[in-house]
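Report on one structure; see the data block that follows.
What you see is the complex with one protein chain gone and the rest in place.
Then we have chain A:
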């Protein structure tokens, strides 16, 4: 929760234009006799102006994916399209980067977990490096570098060496450097993983500001759900080289059995005793501010126990999940549940391994979410 609601009010810069599209991306590493599949058919769609987060366990293939986007890693098969250019076609077969691919890369910014600043250059010279590669004249280079350092709030450190900076300052230099080629897209692989929570917050705010001010599309890799919560419009979950869930944060919350939604807004709680109905409620926007639960209690004169709840501001909108317990079996609660749905909430009857399986009346409704969960599990494989 620490980084959530970092951003006061986000006005969306997202358009429907796709900026990063990968189709059927596969990457197989061959090592002596063994081969390991790092990416196993990844279809990624990042829209213009959005901050897209990719999460997943260590070894899921997140870094491989982001490195395939600018072809630092050559995919075994599949295509990568960035800003309307098919990079895989551009790169051709050769292992070395040809001028066309290099030109395309110069329009894709990248920031790294370990900053990767040149120790032998000052901060200003580090930011000028991509401009040198682009062949920009000396005067223009230093003007642009100063402007960028100003943008990231490090104008006074221009003459310092990276070793004299804190981690957060180094990452700001890394971001300024990534922006030097006026990219439309910024790739970030665990850019905040080496930073403390406070610094992480400030770097995330900077990324969000850049996203809003420059219309920059950001694809970021992280293992922290809080990072997704704080800055992402959309997110994808990777497992074993595949994207198993993907969508806007709101969509994910609206998806029954979404693991990402559960991870983003965990609600806990076990039913107090058998013969009760546990439901998970998800609400966004308007509903979140209405006293739905007390209305429900008053209208139907029932006692509602709240087992767990999480309410967050994501991208400037309130989103919450709540697990509540209603008295009686599912059948007795059809009407109250209908009332909640009518109010615009998403209601999922929790599938808990309750020991009341012997009671015949509770069997059918309990079976239904069971099937759902099984389907989700199936899809995840």
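Side notes on the structure shown:
Here is the rule we use: contacts are C-beta pairs under 8 Å (C-beta built on N, C-alpha and C of every residue); 3 or more make two chains touch, one makes a residue touch a chain; residues count from 1.
Note that contacts and distances are computed from a predicted model.
Between the listed names "LutB/LldF family L-lactate oxidation iron-sulfur protein", "Caffeine dehydrogenase subunit beta", "ABC transporter permease" or "High-affinity zinc uptake system membrane protein ZnuB", the UniProt record for the complex's undisplayed chain reads "ABC transporter permease".
Within the set A:79, A:106, A:142 or A:318, the residue that contacts the chain not displayed is A:106. Across the entire complex, the residue among A:36, A:116, A:213 or A:295 in touch with the chain not shown is A:116. Between the chain not shown and the residues A:56, A:75 or A:162, the one that touches is A:162. Per the touch definition above, the residue from A:130, A:320 or A:336 contacting the chain not shown is A:130.
Contact residues of chain A toward the unshown chain are 70, 72, 95-97, 99, 102-106, 108, 110, 112, 114, 116-121, 129-130, 132-134, 161-164, 177, 180-181, 187.
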